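Once you've had a glance at the structure underneath, I'll fire off some questions.
And now, chain A:
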Amino acid sequence: MQLDWQPLWLTFKLAAITTFLLLLLGIPLAWWLANSRSRLKPVAEAIISLPIVLPPSVLGFYLLLAFSPTGFPGRIFNEYFNLPLVFSFTGLVVGSIIYSLPFMVQPLQAGLESLPSSLTEASYTLGRTKIETLFRVLLPNIRPALLTGIVLAFAHTIGEFGLVLMIGGNIPGETQVVSIAIYHEVESLNYQSAHVYSLVLLLLSFLILLSVYLINKRLVKTF
Partner candidate 1 sequence: MIQIKVRKTLQMAAGATDLAVNFKLAPGSFCTLYGKSGVGKTTILKILAGLIQPDEGYITVNGEVWLDTNKNINLPPQQRKIGFVFQDYALFPNMTVRENLQYALNGKTNKPLIDDLLERASLQQLANRKPLTLSGGQQQRVALMRALVRQPQILLLDEPLSALDLEMRQALQTEIYHLHKSFNTTTLLVSHQLSEIYRLSDYIISLENGKIMAQGTPNDVFGQTRLSSKIQLVGEILSIRENGVVFILDILVGNNIIKTVATAEEIQNLQPGDQVKVFAKAFNPIVQKL
Partner candidate 2 sequence: MNRLAGVIKSITTEKDISLVTVSATGETFSALIIDTPQTAAYLKPNQEINMVFKETEMAIGKNLTGGLSLRNRFAATVQEITAGTVLSRIILDFKGHLLCAIITTQSVTDLQLAVGDSVVGLVKTNEISLMEGSF
């Protein structure tokens, strides 16, 4: 059997890039949510959490409309960055970020909210800025939450199917991630390849989660 490893590689590339960008986006967002007393906070929380309850196809459908060259975001990306969002890897990354956002933001927000406010206040009274406080006091003390956020976002991106199908299609090397490839192989009655993809995904997911729980246990102990 000649197995195409490209979907696996593409899947992990997508998950890694998405997780990295989510971290950059999620930390300030979670920080704002944890500290905000704005009336807009519940609205923001609801929007961020939508992907948890919506069927991926619903999200995918709206993103498809938005990403298409006639949609506003699609036009911006097309005109200014020359990056089409529909049926492209870039589109998958943007879609995945929206899709996995709650899985990054929620653990971080919960972690930040669990820290006593006196830590922040103490840092300010010791002359440190908000940013220094975030990076030197807050984030180091929510390491388990950070790890949980990273892993959940990564794993959730690996596992997405409906959304990718809607906005990415099945273009080998561009948008054909493992979950799509498995579907494709099964449709072509190519069960052996489907088996291999599925098994690799299963084992990898298990190993990732196992290592998270092991590391988390150790992290908690050091405090």
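Assume a residue touches a chain if its C-beta (ideal position, glycine included) is under 8 Å from a C-beta of that chain, and two chains touch if they have at least 3 such contacts; residues count from 1.
The set was built so that all candidates are chains of the complex that A comes from, given by their letters.
Computed from a prediction, not measured in an experiment: that's the story for all the values here.
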Quiz item: Out of 1 or 2, which chain touches chain A when the complex is considered as a whole?
Solution: 1
Quiz prompt | Complex contact set, residues of chain A against candidate 1 | solution = 116, 118-119, 121-129, 136-137, 140-141, 222-223
